[in-house]
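Here the complex is missing a single protein chain, while all its other protein chains stay put.
To keep things simple, chains are lettered A, B and C as they appear, and every chain counts its residues starting from 1.
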Amino acid sequence: MKKLLEGSQAVAEAVSLCRPQVVAAYPITPQTHIIERLAQQVANGELEAEFINAESEFGAASIVLGAVAAGARAFTATASQGLLLMTEVLYNIAGLRLPVVMVCANRAVGAPINIFSDHQDSMALRDSGWIQLYVESNQEAADSMIQAYRIAEACELPVMVCMDGFFLTHTFEPVDLPIQAAVDDFLPPFHFARALDPSRPMTLGGASEADNYQEYRSAQQAAMEDAQPVIEAFDAEFDDQFGRAHGGLLQAYRLDEAQTVLLGMGSLMGAVRDVVDKLRDQGQAVGALRLRCFRPFPAQALAQYLSGAQRIIVLEKAISIGAGGIVAAELRAALHQAGIMTPVESVIGGLGGRDLTPEVIEAVFQETTQDEAGATFRFAPDHVTPDEPVREDCS
Amino acid sequence: MDKRDTFRHNVLTSGHRACSGCGEAMAARMVTDLIGPDAIYINATGCLQVFTTHNQQSAWQAPWIHSVFANAAAVASGVEAALRAKGKDTPVVVQAGDGGTFDIGLQCLSGMIERGHDVLFVCYDNEAYMNTGVQRSSSTPHAVRTTTSPPGRLSQGKHHLKKDVISIIAAHHMPYAATATIAYFPDLKAKVEKAMRIQGPRFLQILSPCPLGWAHDSALSVTVSRLAVETGLFPLVELEHGELIGVMRLAEQKPVEEYLRPQGRFKHLFGTKTGAVELRHLQALADARIRRYGLLDADTQWDTARAMQSARHGRGGYASSMPASEEVKNDA
Amino acid sequence: MMPKLDIEPGSSNAYHTGDWRTRQPVYRNKWPPCSQTCPASEDIQAWLALATERQWQAAWRKLTERNPFPATMGRICYHACESACNRKHLDSAVNIHAMERYLGDMAILRGWDHKSSRGTPQAQRVAIVGAGPAGLSCAFQLARRGYPVTIFDAQAAPGGTLNSAIPDYRLPKSVLAKEIDAILALGIELRLNSRVGKEISEDDLRDEFDAVFLAIGTQQPRPYQYDNRPNGDKSSHSVMSGLEFLHRLNRGEPMPLPKHIAVVGGGNTAIDVARCIRRLGAEVTVICAQDSHGNHHRELGTEMPASLQEVIEAETEGVQLIYRAGVRRLVRSGEHLSGIEIAHVDQVYDRHGNFNPVLFDGTEEFVPAGLAIFAIGQEADWQGLERLSQATESDGVWLGGDAVGKSKLAATAVGSGYQAAMSIMARLKGEPFVFDAHKKAQITFRQMPLHYYPKQPRHEGEISEQRLDGFKEVVKGLADDDAAREAKRCLSCGVCFRCDNCWHFCPDAAVIKTTAGYEIDYDYCKGCGICAQECPCGHIDMDLDPASARTYSAQVLDP
Partner (left out) sequence: MDKKGKSNMPIFKEIRFHGRGGQGTVSAAALMALAAFEDGFESQAFPKFGSERRGAPVEAYVRISSTIIRAHNQVYTPDAVVIQDVGLLRSEPLLRGLKRGGLIVLNSEQNPGGEDDNFRWICLPASQIGEHHLGRPLPNTVLLGALAANTEWVSLSALEQAVTNHLASKGETLVKANIDALREGYGFITQAEEVMA
């Protein structure tokens, strides 16, 4: 049944439906409402799980590492500084091929310290070996939790569901939560073959040397490659069962005959769709492509979608300092590899919570001046906030 | 000079964005004014850092740096080492909340103390993660409601005990470690001044009520911190090289209920059978702390009554300026 | 523009957190309970504050602004101020009356006078009838402000009841005389042995003076009845009024007394009489219709009216008291009294609140007594003043003192004289007069966190060892050092004494300390209320901030 839920609560309810046995977390804005809700569920007896208040994010990540290694389904969530403090452990989880699922409530990274949303934190972990799904709405955030456990456990890869802090975590909007039986149907109980168990004493996390370390990494890479069809397939299966799909790897919007494609990740794509509709109404051939799965990077699928585009604009809320737009750079590489030479405009904005409003997105589209020679990206213009009451009439 | 700064420096000045009635803002203002502006302050992440440095505005009138949550003591170690290398003796002071002390910052703190850095580490203990909206920390007392230790069908608030951090710190055999609270300014002053006279690592744990997280009236921050001491739940102690050298005696032991009642974070304990068990538990914890530190029979003149008493600087009763004295007008 | 990596110190001052405020602290002087209760409206706190600094003369001047009888009142006033003193909720009340006496005695000893406070001479003349505390108080206030005053009194000496009915062991005559002399030294004309209607006519008073203040006191015992015989039975040596007894004693008339005496009454006069009798060597029993002192009885309204301290002194001196007892009849053998029959009093006051005891049959007891003294109140004697007493302030006539009003305390008379003086002056100047001393904001101990004050024992004057040996003063004055220390026991209720609490505790550094005191910096004050909560003396109020519609509660963690 559809309910109006805060994003954090929707995610917590969805996690709860996945029957995690261990939840560990350390509070950080804007992740807190997720773990607070889970804590309340445990206190009320609505969720049978061990809820562990860690002493740091480093501890929280390590707790879920241990929990999954011991064969339990586990959950954690963090953001920003907390995600970076987890970094060493997150690489380790991925290297151990433990199917951990976590939420990153996307937030800027300090200094200067800033609690508002951008993608700088999770993008910094892009090379860690985690699957990363960037969600657009609270509905998708909730559904993606259920998909994430299925994907993680099927691929033995950890999954990070990235949802924009505040824009999603703190926003109430309609969410349809599935019933427990349906989720149980979709997501079988977790059986971890390599679980630590005296009846089958195995060693996890041993040392490796030059003659085989690289093979661990190539195996991870292969697993990532293999995960792409799995992600697609489970999204389709989810659609069959629950009547909702989120695009699997990529979600296209009005791409038919689109000459210009606006591409981006996360909640900003809602506004992008509104802009696309408006521009289409004005006769512009514009479409949108949402990159839901950033890791594994769906290079081939992207090339297929974008083969006909004449103008590609990538909007992204992170910057690789010293290089520029991360998604744009990877997209250029992918298109180049596919022999598509359409230039990719890289527009960076929304850092530290700056609002990428429909007006800003439209302005980005309308900007026709050439980028400075040699520039690989530009910053999005600012939204102009009216200080005085506007004289636009109420409808 | 601004008349605001005539009688003290206001190292932590106005315009900061702490909640109304913030105990931590009060404690930090007291401590930093006692130390003065000729010091370098290192702040861990937390309320104090957030509310004093909002968006390109700073409430600090002394050199101050914030890095991340866990590393304040290590940053301070570096600052102190640099000053030593440059032949300076500027005091170095760390300010952190209980999260940055008891939990995420404990490792760096332990390292700083073990290496003997000449740093004063001040922990403003408000017994939970208030900056993120009241989640439990290892400093949160038993049975307290927070958002991550919520009471529910299976729970009476936090299951675990408040970490005895002063004992952990003192076990480093460091020169000076003490507890204090905002309610007893003369005591706090003596401890800060003493700490500033001592070389080497020093530690102060200052109980700083949070009207938001403790859910008490914003006017009661001082009152509540006084009751924490008077009930025995928060003993005021001093340790040198791991040895207990002084306590604040309780002039009168108050029942813990007096302390718990005004605080919403204990509200769920009242009126239920399971809650009553936790109330007895909290009383027993207070009794045990009183016995452990000898708070009722310590051989010291310094007690909770003496430490409360206001200095009488001027004469009171300048009521002669009151309108009651018509003579003033008529006689003229 | 590149934002700064280093931020200016104190730049947060640009952000005014005062806008967050819904309540605002305000420094506001309160009227402490001692002054609230003082019938003479003394600014007790102010003169005690001066005394803490050993500014004795300044303290005395502050005190005498309202009451020119400190040495007298310090001895005989029943000090309601001390019953009201907030300090009794910490340890024990400040010994205000001893301090008052200390200052009064010092003034007499050092010869301080009131001349320095004389105001500009005025033309309008005021006549005062009665040289008791009310009349003298009124004369004092008017004379200080330059008005020519003439006092008429029927007696041969001034002082009224203070002179005629207060025993020497409580008030030595010389002390009263010195204080009256100091008042008269302001240039007041005193005409003794001058009874209106006899020595001077009502018309002359009206004609010669611009204003007349009638303060004739109560010199006539209230009528009492027993055996259906009225009190006019003056032929009897076995029955008299308390007032008559005290007058005769004070005049030094010899009074042969029987071994047992019964005093009927529960007021201070009854106790005075009883204590005098003890000093004259007889046994005495006080028959009191009301209950003994105690909270329960006070709540019921049946507590005896006499001062508790006086009762304790009386009991110490061997006075017997019987409560809840009324006189059924006098038991005589011939013309001699052998005793009185008393019975249990059920109801003391009737439903209108009038004293009207109901005695229960069958509860009679016999109290042996050779003399019965009825001390059940006294009344004014308006003979010769029939017309003036009906006049009003608009006719230029004021009434005051014991003769009017319910309270018969000397301090009330002093306060009444003060009020009359103020009213007369205002009328003579054509200004409106509002007496509002008791309408100011009060302060109770509940508004004061008393734990901020150290406990200190109350200093008492020494008690004479030979108290029943004649009529020497029982209580001695305070020692000098004790007086200074006792003054410091004043909590300064409602009035700032610069403890720094508000300044120390403000989380927002929004209290500014100055050489003159403290100021709230409303640019930054968030209105948390800690300063008000922790102000030891309750000097700070939390008002609704004028910019805010309504206060909101910060009590409960919101969902």
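Operating definition for what follows: a residue touches a chain if its C-beta (ideal position, glycine included) is under 8 Å from a C-beta of that chain, and two chains touch if they have at least 3 such contacts.
Worth saying up front: this structure is predicted, and the values here are computed from it rather than measured.
Visitor: Could you tell me which displayed chains border the chain that was left out of the figure?
Guide: Even though it is not drawn, that chain still touches A, B, C.
Visitor: Among A:S56, A:Q81 or A:S117, which one is in touch with the chain left out?
Guide: A:S117
Visitor: Please pick, from A:T29, A:S80 or A:Q228, the residue that touches the omitted chain in the full complex.
Guide: If we include the chain that is not displayed, A:T29 is the one touching it.
Visitor: From the list A:L249, A:A271, A:I348 or A:V364, which touches the chain that is not on show?
Guide: The missing chain is touched by A:A271.
Visitor: For the chain not shown, which residue from A:D121, A:D143, A:D164 or A:E330 touches it across the whole complex?
Guide: That would be A:D164, which touches the missing chain.
Visitor: Give me the chain C residues in contact with the hidden chain, please.
Guide: Residues of chain C in contact with the hidden chain: 16-17, 19-22, 526-528, 545, 547-556, 558-559.
Visitor: In the complete complex, the non-displayed chain touches which residues of chain B?
Guide: Spelled out for chain B, the touching residues are 17-21, 50-51, 131-133, 211-212, 218.
Visitor: For chain A, which residues reach the chain that was dropped from this view?
Guide: Looking at chain A, the ones touching the missing chain are residues 2, 4, 6, 29-30, 115-117, 136-137, 164-168, 170-174, 267-268, 270-271, 273-274, 353, 355-358, 383, 385-395.
Operating definition for what follows: only the chains that are shown with their structure count from here on.
Visitor: Line, ring, star, complete or other: which describes how these chains touch one another?
Guide: It is a line, because the chains touch in a row without closing up.
Visitor: Report back the single chain whose CA centre is most distant from the CA centre of chain A.
Guide: Checked the centroid distances; the maximum from chain A is C.
Visitor: Sort the chain pairs by how many C-beta pairs are in contact and tell me the top one.
Guide: Chain pair with the maximum contact count: B-C.
Visitor: Can you compute the centre-to-centre distance for chain A and chain C, using the mean CA position of each chain? Integer Å is fine.
Guide: Centre-to-centre distance between chain A and chain C: 81 Å.
Visitor: What's the distance between the Cα centroids of chain B and chain C, rounded to whole Å?
Guide: Between these chains, centre-to-centre, one finds 48 Å.
Visitor: Find the geometric centre of each of chain A and chain B from their Cα atoms only, then give the gap between the two centres in Å, rounded to an integer.
Guide: Centres of chain A and chain B (C-alpha means) sit 40 Å apart.
Visitor: Chain A: which residues touch two or more other chains?
Guide: Within chain A, no residue touches at least two other chains.
Visitor: Help me check something: in the complex, which residues belonging to chain A touch chain B?
Guide: 25-29, 32, 35-36, 39-40, 42-45, 51, 53, 55-57, 81, 85, 110-111, 113
Visitor: Considering the complex alone, what residue numbers of chain B touch chain A?
Guide: Listed in rising order, the residues are 45, 49-50, 66-70, 102-104, 106, 129, 131-133, 135-138, 147-155.
Visitor: Contact residues on chain C for chain B in the complex?
Guide: Where chain C meets chain B, its residues are 3-4, 7-17, 20-21, 29, 31-32, 35, 41, 43, 45-46, 48-50, 52-53, 62, 65, 117, 119, 144-145, 422, 425, 437, 440, 449, 451-455, 488, 490-492, 495-501, 503-510, 512-514, 521, 523-524, 526-530, 532-534, 536-537, 542, 554-557.
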